[in-house]
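Note that this complex is displayed minus one protein chain, with the remaining chains in position.
Order of writing sets the labels: A and B. Residues in every chain begin at 1.
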Amino acid sequence: MSVRGLAGLAVFVAALLVPALGSRFYTFLANDVIIWALFATSLNLLVGYTGLVSFGHAAYFGVGAYVTGILMKKLAVPFVLAWPAAGVVGAACALVFGFFCVRLTRIYFAMLTLAFAQIVWAICFKWNELTGGEQGMPEIPYPDFGWIERIGASVPLLGGWRTAEYFYFLCTVLVAASLWALHRIVTSPFGRMLTTIRENAERAEFIGVNVQRYELAAFVLAGTFAGLAGGLFGIFNRGVFPDFAYWTKSSEVLIMTLLGGMGTFFGPSIGALVLILLNQQIVSYTEYWPLVLGTVLVVLLFGFPGGLAGAVGALSGRLLRRVRSA
Amino acid sequence: MLHVLTLLVAALLALPLVAEAQKPIKVGMPMPLSGPPALFGDPASKGAQMFVDEINAKGGVLGRKLELIVRDSKADANEAVRVARELILKENVDFLVGTLTSAEGPAVSVVAKENKIVFIAPIPKTDQLTAADKLHPYVFRVAATTTMEGRSAAEIVAKWPVTQVATMSFDYAYGQDVTRAFVEHLKKIKPSAQIVDQQWPKLGEQDYNPFINAQMAKKPEAIFSSIWGGFFVTYSKQAKALGVFDTIKYNFIGVGEAATPETTKSMGADYPVGIWGNSYDAFYWGETAAHRDYTARLSKYLKDEYPSSWAIQGYIGMQFLTEAIRKAGSAESDKVAKALLGLAVETPIGPLTIREKDHQANRGQLYGKTVKDPKYPFAIMKPVTYVDPSRFMD
Partner (left out) sequence: MPDASFVFAQSLSGLTAAMFLFLIASGLSLIFGVLRVLNFAHGTFYMLGAYLAFQAMLWLGPGPGRFWLAALGAALGIALLGGVVERVLFRHLYGKEELYQLLFTYALGLILSDAAKIFWGTQQKSVSRPPELAGSFSLFGATIPQYNLFIILLGPSIALAFWFVLQRTRAGRFIRAAALDRETLGALGVNVTALYTGVFMLASFLGGLGGALISPMRATTPGMDTEVIVEAFVVVVIGGLGSLWGTFLGAVVYGQVLSFGILFFPRFSIFAVFALMAAVLIIRPWGLLGRPLR
């Protein structure tokens, strides 16, 4: 196993240990972070790997949240089916919207993704019967953890956790699996082709690649994983609201991606971690969170253009060189 | 020597108990502090803070101080839920008092239910917050409801010499619910009344011209509006320019607090003086000594000659909570929730009671026709009447 693989495994194990710290708040924070990490990584498949800037990625997150939420709350469908459904419907929406979007370039592409996302938001906001309108759909049930508690009664460590903690373990495993799948995708020949398209779409076209088809495939995959993240988030959040699909959510996830660094696979996850922790700390002291966030972004832009992951990478590179030369 | 040691040990053992008694009672307040709804959220949080400062100066409640922790809920249900859970998990708040919009209230109510923490909503009006299927032991409301507000307005409009009535409301829960309550009650008490037009601009609309034109083409004699806050300023400026108020001879009632001193003050000469409106409070009401005293204290606290009408909602919310803690003799939510049932409190606006049936206080509002008063550089409601909603509550 490579060093990176080991590092990933270490993070995964560390994440699993969070509830053992005994603080419900840390578990809450960690759960928030890992779901946003998946959401941001799914966006990075578009922004970082394919070079397509989406202003409307929250649409698929929102759709996923509603799909899982409606299935579990209104139709009592078990999580095992309701969660994958979020990915399937997210993918379907991404296929329809993406079909139109990938025919556009750059800022027009971004604006069309925004338009579709806002239409999704408006539907969620207005369709009272299905989505609960702007009041959203509270009280999404947790998945059934009765079986694990029954097993846990005889196996040490497995039993005796709170429902929210079981859900956190579940999220950690599912997010890790999703990230692993995403990593496989970006390192596959398909993923490398996406990078080629980002670097030079004309050349890719020239060597006979159907660029739009590749872009659409990336769009659908990104929508799938955003939908899966949304499906988890609705349950974690104890409710699904139309603002999940609003453009401010799209900008939030884009900021995470850029903050962490879109050039690396784990950059967006780091961005999610940093942004959520920073928000946590700042709002305890001041209501002027936007001011602080804006300042942080400006400093980052001028100080660390590669994002946090890029900054860490550069720093460790420099340290390594120094160690070697010494 | 042994004696001293025993005393010391006893003191050490007692220490945690003393600390427990002196630990402040923490109250979390998710409130919009940014965007247009900050207009209400900000003063409401200050009213709550004033109450806390005052009670702490008197030694607190049950010998413990109160501590208010306010967080920006951004008038967004999702954010309000997040903030409420953080307040519970991170700040370990004992109670929640707060939220503003009709989406935030019910969403936070669910968090309160799951965590078994008393939640008092001081501003959200939607009937759904305390509807039978949503009610739980921990949710209470000291705001008016859409039913109470819509019916109160219908009572006023029914007395006007008009039959052709139109409505203008935002197309979301609050606008839909209050308009429905108004229309149903008006038809009941004045069968000759007809609803000739209903316009539903989107929440936060900035350009009302097309809606106003379309409405005026139906030739209404009176208009009911529930466009609230800063949006009412925008709406009424545009309506005034198009001559709406003159055409309907000022047979216009604006609920959603269209006649607050803040609104008339900010609009000055532009306010369509002569329309009817409502407000939770008005510094010039002064019906009772308690209210005059409250206004003087608030004026000093906010350093504002004409203090906000929204502060009182935060104040009353905290007042109910404190009284319930005192009555329960405990800061445990289960006991406080029971104490809140049927609790009557002397508020600055008068005696209010939270009834057992639906955890709803009989919070009425001030209604009146706006006039120019030489005493103030802006319009006031005169005569201003406190409409007791008790008979509209079912």
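Convention: contacts are C-beta pairs under 8 Å (C-beta built on N, C-alpha and C of every residue); 3 or more make two chains touch, one makes a residue touch a chain.
Only a predicted model underlies this, so the values are computations on that prediction, with no experimental measurement involved.
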Revision key, fill the gap. Among listed residues B:47, B:229 or B:348, the absent chain is touched only by B:229
**Study point:** Which of A:15, A:29 or A:47 contacts the chain that the document leaves out
**Key:** A:47
Study note, to complete from the structure: chain B positions in touch with the non-displayed chain are 33-36, 38-39, 41-42, 171, 199-207, 209-214, 217, 229-231, 233-234, 237-238, 241-243, 262-263, 266-270, 308
Exercise for review: For the chain that got dropped from the picture, name the residues of chain A it touches.
Suggested key: 47, 53, 100, 103-108, 111-112, 114-116, 118-119, 122, 125-126, 247-248, 251, 255, 258, 288, 290-291, 293-295, 297-298, 301-302, 305
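The rule is short, and it goes like this: only the chains that are shown with their structure count from here on.
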Check your understanding: Which of the residues in chain B end up touching chain A in this complex?
Key -> 33-34, 70-72, 76-79, 81-82, 85-86, 89-90, 102-103, 106-107, 109-111, 114, 126, 128, 171-173, 203
Check your understanding: chain B touches which residues of chain A in the complex?
Key -> 24-25, 28, 125-126, 133-136, 138-139, 237-239, 241, 243-244, 280, 283, 287, 289-290
